[in-house]
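All protein chains of the complex are present and in place, except for one that has been dropped.
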Amino acid sequence: MKRIFDPIHHFIELDERETALLDTVPMQRLRRLRQLGLAYLAFPAAEHSRFGHALGALAMGERVLMSLRRGDSGYFADEQDFLTQRRLLRVSLLLHDIGHGPFSHACEAVLGMQHEVRTQAILRLPEMAVALADADVDLRDVLALVTGDPAGRYPVLREIVSGPNLDADRMDYLWRDSYFTGVVNGRYDADQLVASMRVFDRHGQPALGVDGRGVVALESFVLARYMMFSTVYFHHTTRQFEQILHRALRAVWPEPRTLDGIEEFLAWDDFRVIEAMRYLNEPAARAVRERDTLFALVAEFNAERDLSLFEACLRELRAQYGSAVWADSQEQLMHRLPLVLDGTSPTVLVGSRAGVVDAREASDLIARITGKVYWRKLYVERSQVDVEAARALCLAVTAGRRAVEA
Amino acid sequence: MKRIFDPIHHFIELDERETALLDTVPMQRLRRLRQLGLAYLAFPAAEHSRFGHALGALAMGERVLMSLRRGDSGYFADEQDFLTQRRLLRVSLLLHDIGHGPFSHACEAVLGMQHEVRTQAILRLPEMAVALADADVDLRDVLALVTGDPAGRYPVLREIVSGPNLDADRMDYLWRDSYFTGVVNGRYDADQLVASMRVFDRHGQPALGVDGRGVVALESFVLARYMMFSTVYFHHTTRQFEQILHRALRAVWPEPRTLDGIEEFLAWDDFRVIEAMRYLNEPAARAVRERDTLFALVAEFNAERDLSLFEACLRELRAQYGSAVWADSQEQLMHRLPLVLDGTSPTVLVGSRAGVVDAREASDLIARITGKVYWRKLYVERSQVDVEAARALCLAVTAGRRAVEA
Amino acid sequence: MKRIFDPIHHFIELDERETALLDTVPMQRLRRLRQLGLAYLAFPAAEHSRFGHALGALAMGERVLMSLRRGDSGYFADEQDFLTQRRLLRVSLLLHDIGHGPFSHACEAVLGMQHEVRTQAILRLPEMAVALADADVDLRDVLALVTGDPAGRYPVLREIVSGPNLDADRMDYLWRDSYFTGVVNGRYDADQLVASMRVFDRHGQPALGVDGRGVVALESFVLARYMMFSTVYFHHTTRQFEQILHRALRAVWPEPRTLDGIEEFLAWDDFRVIEAMRYLNEPAARAVRERDTLFALVAEFNAERDLSLFEACLRELRAQYGSAVWADSQEQLMHRLPLVLDGTSPTVLVGSRAGVVDAREASDLIARITGKVYWRKLYVERSQVDVEAARALCLAVTAGRRAVEA
Partner (left out) sequence: MKRIFDPIHHFIELDERETALLDTVPMQRLRRLRQLGLAYLAFPAAEHSRFGHALGALAMGERVLMSLRRGDSGYFADEQDFLTQRRLLRVSLLLHDIGHGPFSHACEAVLGMQHEVRTQAILRLPEMAVALADADVDLRDVLALVTGDPAGRYPVLREIVSGPNLDADRMDYLWRDSYFTGVVNGRYDADQLVASMRVFDRHGQPALGVDGRGVVALESFVLARYMMFSTVYFHHTTRQFEQILHRALRAVWPEPRTLDGIEEFLAWDDFRVIEAMRYLNEPAARAVRERDTLFALVAEFNAERDLSLFEACLRELRAQYGSAVWADSQEQLMHRLPLVLDGTSPTVLVGSRAGVVDAREASDLIARITGKVYWRKLYVERSQVDVEAARALCLAVTAGRRAVEA
């Protein structure tokens, strides 16, 4: 039994077989992958790694599973079934980020997205396969949970590991990112959310949901995600360095295919990338290391109705400054719950005396905030553009529009 | 200079004249008025008083004012003007709740609502008038701010003291109630909100708003209020005891007019009411003291669309159980920002390079959650009704409805 | 199953029988007894009651018991024994403060100290006896634990409930008082302390201790207590109101024997006392209600070596001002661990590979801070004494002493 101290979950306990998994080279490598990539260039304290998050996801999954057991409506066949699912869940959450590369999103963009393939390849490395076998879990089950395979044997565990709704992954990282950046917006009501989680029946399949007392906690969870996107993940400085990083990574990896082999892929981490940048003659590489803001934000449009204004400004800027303009246009579902394709099937279930309904029926707030949210930003390259002139240009476009509208 | 320690604001400093105001009998009485009335019967730790909140509102107002000064766009005429406004603001926030009676909402309902009249009468008591004069503030200015008189000389201070949008009152109590109940939902991003506050010009009048960096903090503030209503202020146990309290207070004060005199009014506080209940032969009085839940919740409908279902259940319950049914139907604006009557004037202003817009334009989230939110609950009296039968009746109504809809 | 939310322990779960105990009149009365008496006159936020602490002590005891079970060295005979001890421990901690009167220390001084007798009388009231029987615990066992009877059947539980060392009572209240006052000094490392707790064998008897990893946590616990005494419990304002309260209580209860009956005793609480003071013509009663500092602190001597200086100042003050001087001389063991009378028997045991030793052997810090600590304060009554003159007098005595020493 190993106890590891974590600021979010306090003592996290691992048994010997879990500890052996933690001690593998691919898991230790997560210490050198930062959870929030370059967000530390906007929030200096955001230096925490995926390693702490892997432990935290396991701890959060444990809390969820204990809650499901306590409010049990017959989901677990018996104690043996509970223990089997618990073992599988804990291992899967511990390993769920193992396929990430350095600065994961940028890395995937530059190398080509092969996240699931990589996870599979890593779990099949002898070191991992042996540790998994020792831990008495089936590699295929772990893989199914981590990659979100809908054909897997454990649909509820899949929701906890990689589901779009009540996953332990997000339940941990919102609090964790909030703690390490210091931004309070991610601190949803985890106590109540976890305590309210239940397994319901959906067309004969077990599905994760919350009981009626958990509705506000669910709302707080959904909004915490939205606000962390607004404040941290899509912060204008974070975004600009993400863009700079793309350029830098293309210099670091002029031949991305050389990382196709899993051994070579695993030999890379944030530290090595940052170190590699030291030798490069590429301004973007220097900018990442030294926090040079190569771009300047000239205008920002975060409301849906501003799309045409954003496009008008972009047109004018492009006409004037050509490729020295960078338009960043991110979007997310304001809340991520209703990911269903047909728009009718229930998603997060909410139980009450009167039966089980969809979260949108149980919560006017969730119903209202269904839909997308946009973060659109226009930047220019400082080295090529007179920033104040560019800003003035956008102001003129905006004023012109408003005059027309008025 | 007196320093008082507070868990939310840490050291709060008062000068001698403010300390003299704090030492008056009407202010000390606030120690015996609980900030959240009977909510401690649902959240045991919610035992904090209006006294701490009065200090906290002053401290929050100070933070706001210092931020306005730092981001000053010419609002303060000069240092003298700043000091004058500061003195007035601090005193007004310290005194803003002085007219509250015991368990304030229930008290106002039973005694008749005379909150403003009472504040005025109290501030004119010799003890208060002298202390105010010593503090070098004009009683009329304080009164105008506390009662929200639109004709007052300081519209910005009025917004901070008693405005519907960015008032220091709510800015303090959301954090405070969150801290003392332990419920995290009230912890909005106060650091960023305060730092973003600015005075803008609105049709020639100074008006409070936030700069562009404050939009998410404003959203978090708006939602914290909504979530604290859902979780704490309208908790089904809090609400039921509010109802029981009404009955009990009518027994405590069979002749409400006896409290019309301000001296007698001030002689009452939560402690005295609770003590008075000890002697009464009224079950409601005993229930408040001993936390007897005289009512049982039989159904809850918090979504807007459930109105007809709520009414149908209520009809059936009434038909069956008559006056042993209590229907509680609360509503609030989901966010309180756009309180304008004509629906067009700007409310909270948000500044950006491109000009000043309304919060609903700057935030899709705020735009979407404009409108009301409902908390409808049906209770029956345990002493007269078979609770499970009443619940079954509501379930049947609900199932019938759903069958018809399907 | 009832879940109650608490800021320190988050959800606290009670089964139906424990809930029935919580619902008794003597338990609900704890809502009207403040945990820190009049300390709210120095720390306004310290308004929390013994009710929350009773729940918190239960929750802390649960944490301790789960830790003992996890690190079990054979202490629990079997699962049945664990469940029996658990039931008894939880009930006993819930009830441990039930015999307290309003403002407990002052109350006991004025009424005569009969704390144990009262607890016994209350537990034997029909309402309590029935609830205890329903909860399947033996009243005598509860009584033995709450009153610390050394002849009780469960020495380890006795240590947890009322022991001088690692009791759940103090483990809860240090954090709780720290949280509600906002003073950080009481926040010892509870996670590590609890996780380190073990049952050792001491001369054939089971005894509570910590394993080697818990030494620093034990130090932090011991020091938290000392620092909370210095900062909060013996704060000069808290102490002066404790003294004023004595006077006031003698006016409230001119015939203390009238409270000898347990029914009458239970009819009193802080609220009733404070309300009773409203009618009294006693300045001390008014002072407590209105926070009049009748006394002024003129000198303070908290170091051991200052005893003779304290006495010299007291002599001079008495000579000058007679009974208008109040000397407050409090003392405590700097840490409370070694309460043994013969000074040799082990106290808190610390386990390691090399065997079990006393905490003083395992910790140089604990060894060094063995002994007493003093808080000596001299006050004068403001109404009768020129405060500045009294302070000058003490300064002169001090200067004279120092001159002689130099």
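All chains are identified by letter, namely A, B and C, in their written order; residue positions are counted from 1 within each chain.
To be clear about the criterion, a residue touches a chain if its C-beta (ideal position, glycine included) is under 8 Å from a C-beta of that chain, and two chains touch if they have at least 3 such contacts.
All values derive from a computational prediction rather than experimental measurement.
Q: Going by the stated contact criterion, tell me the shown chains that border the hidden chain.
A: It touches the following shown chains in the full complex: A, B, C.
Q: Which of A:L125, A:I274 or A:L333 sits in contact with the chain that's absent?
A: A:I274
Q: Among A:I4, A:A20, A:A109 or A:A367, which residue is in contact with the omitted chain in the full complex?
A: Among A:I4, A:A20, A:A109 or A:A367, only A:I4 touches the chain that is not shown.
Q: Quick one: say which of C:Y188, C:W326 or C:Y379 touches the chain that got left out.
A: C:Y188
Q: Of the residues A:G52, A:G152, A:G209 or A:G351, which one touches the chain left out of the display?
A: A:G52
Q: Residues of chain C in contact with the chain that isn't shown?
A: Those residues of chain C that touch the unshown chain are 183-185, 187-189, 191-192, 212, 215-216, 219-220, 223, 226-227, 230-231, 299-300, 302-305, 334, 352-355, 361-365, 367-369, 371, 373-374, 391, 394-395, 398-399, 402.
Q: Under the stated touch rule, tell me which residues of chain B contact the chain that is not displayed.
A: So the residues of chain B touching the unseen chain are 3, 5, 10-11, 191, 195.
Q: Identify the residues of chain A touching the omitted chain, counting contacts across the whole complex.
A: Residues touching the hidden chain, for chain A, are 4-8, 10, 23, 25, 28, 31-32, 40, 43-45, 47-49, 51-52, 55, 179-183, 267, 270-272, 274-275, 278, 289-291.
In this section, only the chains that are shown with their structure count from here on.
Q: Which two chains have the greatest number of C-beta pairs in contact?
A: A-B
Q: Could you classify the chain A-chain C contact as same or different, where same means more than half of all interface residue numbers appear on both copies?
A: Same; most numbers are used by both chain A and chain C.
Q: What is the distance, in whole Å, between the centres of chain A and chain B, each centre taken as the mean of its C-alpha atoms?
A: Computed from C-alpha means, the inter-chain centre distance equals 37 Å.
Q: Centre to centre, by mean C-alpha position, how many angstrom separate chain A and chain C?
A: The separation of the two C-alpha centroids amounts to 47 Å.
Q: Which residues of chain B are in contact with two or more other chains?
A: 183, in rising order.
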